[in-house]
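Here the complex is missing a single protein chain, while all its other protein chains stay put.
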Amino acid sequence: MDWNVLWDGLPDHTLDGLTRGAIYALVALGYTLVYGVMRLINFAHSEVFMVGTFAVLGVYAALGATVGMGWPAVVGITLVALAAAVAASASTALAVERIAYRPLRRKNAPPLIFLITAIGCSLTLLEIFGFVLYEFFGSPFGRGVVSIDPIFPSRNLVETDLINITNVELLVMVSALVMMVGLDWFVNRSRIGRGIRAVAQSPDNAALMGINQERVIMLVFVVGGAMAGVAALLWTIRYDVTKFDVGFIIGIKAFTAAVLGGIGNLRGALLGGLLLGVIEVYFSVLVDSSWVDVTAFVVLVLVLMFRPTGLLGESLGKARA
Amino acid sequence: MNQIAAMTDKLRNRFADAPPWVRWIGVAAVLGFAVYLPLLDIPGLNVIRTDYGGSGSDWPSVLFLVLIYMIVAVGLNIVVGLAGLLDLGYVGFYALGAYSVALFGSPASPVTVWIAEKFGLETGWAVPFALCIPIAIMLTIVSGVILGAPTLRLRGDYLAIVTMGFGEIIRITARNAESVTGGAAGVINVPKPPGPEIDGRDFFNTVDAERWYWLVLAVLLLAIVVARRLEHSRVGRAWMAIREDEEAAVIMGVAAFKFKIWAFAMGAALGGVAGLLYASKYTFVTPQTFVLNLSFLFVAMVVIGGAGNIWGALLGAFLITYLPERFRAFEDWRPFAFGVALVVIMVLRPQGLLPSRKKALEYKARQIEAEGIKA
Partner (left out) sequence: MTDVVLEVDHLTLRFGGVVALNDVNFQILKGEILGLIGPNGAGKTTCFNAMTGVYAPSDGDIRFNGQSVAGKQPHKITTMGIARTFQNIRLFPEMSALDNVMVGLDANHKTSVLGAIFRLARVKQTPENAADNPFLASVERVIGVSRHNHEERTGRTEAMRLLTFVGIADRARETARNLPYGYQRRLEIARALATDPQLLCLDEPAAGFNPAEKEGLMGLIRKIRDTGRTVLLIEHDMKLVMGVTDRIVVLEFGQKIAEGPPAEVARNPRVIAAYLGDPDAAA
């Protein structure tokens, strides 16, 4: 393990990890919200993220975006892409809820069945983008890596010996923080947010208080999906690439982040995401990169074995443990 | 679908109530059919495209794979169906069984090469096949206990995620630890079971797939006997009590932790045996075989068939293995079809295709309960 390599570039590596972690955190929000309210691990959430990245691609293609456009065009296109990604992800999440989860809720099915159905949804979505759409439309669908033109150009804002900060990295960090603060305010301060917390803690009592459980659930899926959509846009800007199964590994890491921070805990999702991103980058610098993906799994297993409530503890559904 | 289910339910009830001699004849008939199956020529059924020669997809080979997955289904049914433990990493045990026989039994594996050098044994030395079996069983049981001990106290879906992580950790380690496991290239020359030489060839070879089939059939029957004995004993009762209400079970004197670990260990051992037999027929192992999706496939087998019911699990194994082979022409569509089928079957019939008679009642009751709450 070459500690010097890590030490020399520590600020850069840390920023890299934080950027990556911020994206994990945004996706983690979807997992943590749904789990907090429904006690369900939404396996299909990873594909909700993936759909968002393809939506961005679609917008770039539709608007004829090219590299080297002027800033006004770039900003405009990026905003449209943002809207598209959010819409695509949120509607995918909602569709999964309606088609798969709601009928099972009606039948009061046991948790194992929900899990299997979620896996089925995930697989179906994966294959739609990895194969079915390819059969009808060809590229960019299919199993290959899809590179995305870097419409949003990356510029160094700060260039010192100690650290380089690009505008993209800044954008990712700021966006994630803003979204997190917004969501936190929404869940903890608004009336609708109170409804969400009520259903998370005690669905029957919430119903007695006149809260429409179905609406809350729909809302949670939409919000979680929207967050994933934002993450998808930031991901495409930062990494210029996507793939039909990009959701899988991001999903695992995001879920790990949610568990690490304390599932059901929104601030935990942020903390867990940032922490996991940094750990991953440090580890990949120190060790052969082929072991990097294991990091998430090992962290996951260790956290669940020794501190299943996560760093910040569960919060949304605490009363129901 | 409900009419078919009602018919099978009636059939099963009549069979269970028939006098013993009728049941024995029925069992013998089924067994005879099973033994004769690879030699049969059923139109439409054994039309399997021979894409790949050798250990590819001829009828007896497909049947072989069906039986291998049936052993997996029996093992996983104990863990998921009887004891109610959500295990999404069963492929890990399957892989451990396969790698046991590969690493210890193949003269070309890094482990046997290292042992041969260390102890000055002749080149081409390897652990005899028969000894690999207890090694595989021990390895899988020990890893099952190591995995289970700290995690079995976790809530259901957490356990699912931890086991999933375990399965992936096994695969990625197998892929990366080249010096021990042969890395992504895997290990070749996995040994076959010993047998007399016929026509100048070993008894178990890559062409006469029927013999492999009969071997695995014998192992499967043994596994079924063991599983049924467990199910219809105080052990099975304890597992079901734990699945129904663990805290109440413990207060009624059930040593829950002990029985959960045993469920894990039994499941692990069966998964390992299945993996070992698989590796032995295919003569090589690579990490790519043991992907996470296979774990999902395994659980789907048990759940689609009807978790908790061993016959349902066997049916699920058959469907999941046979259908993709039957429709190999549509190979690329298969994962999509599988995903859609999973969702459709689970949403329309969550109790599975062949639920145990008691489970069918449970689901009806759950539904009535749900409607009651709504009203």
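Letters A and B name the chains as they come in the text, with residue numbers starting at 1 for each one.
The criterion applied here is as follows: a contact is a pair of C-beta atoms (placed from the backbone, for glycine too) under 8 Å apart; a residue touches a chain by one contact, two chains touch by 3 or more.
Note that the structure is predicted; figures quoted are calculated from it, not measured.
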- Task: From the touch rule at the top of the page, work out which displayed chains the omitted chain touches.
- Result: B
- Just one of B:L37, B:V235, B:A274 or B:L297 touches the chain that is missing; which is it? B:V235
- Item | Residue touching the undisplayed chain, where the options are B:L215, B:A249, B:L270 or B:V285 | B:A249
- Touch residues of subunit B, complete complex, unshown partner: 20, 226, 229-230, 233-238, 240-241, 244-245, 247-256, 259, 262, 358-359, 361-362, 365
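The rule is short, and it goes like this: only the chains that are shown with their structure count from here on.
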- Item | subunit B contact footprint on subunit A (complex, rising order) | 39-41, 99-100, 103-113, 115-117, 119-128, 131-132, 204, 255, 259, 288, 290-291, 293-294, 297-298, 300-301, 304-306, 308
- Query: For subunit B, which residues are in contact with subunit A within the complex?
  - Reply: 80, 84, 86, 88, 150-151, 154-158, 160-162, 165-166, 168-169, 172-173, 175-176, 293, 296, 299-300, 303, 307, 332-333, 335-336, 338-343, 346-347, 350, 363, 366-367, 369-370, 373
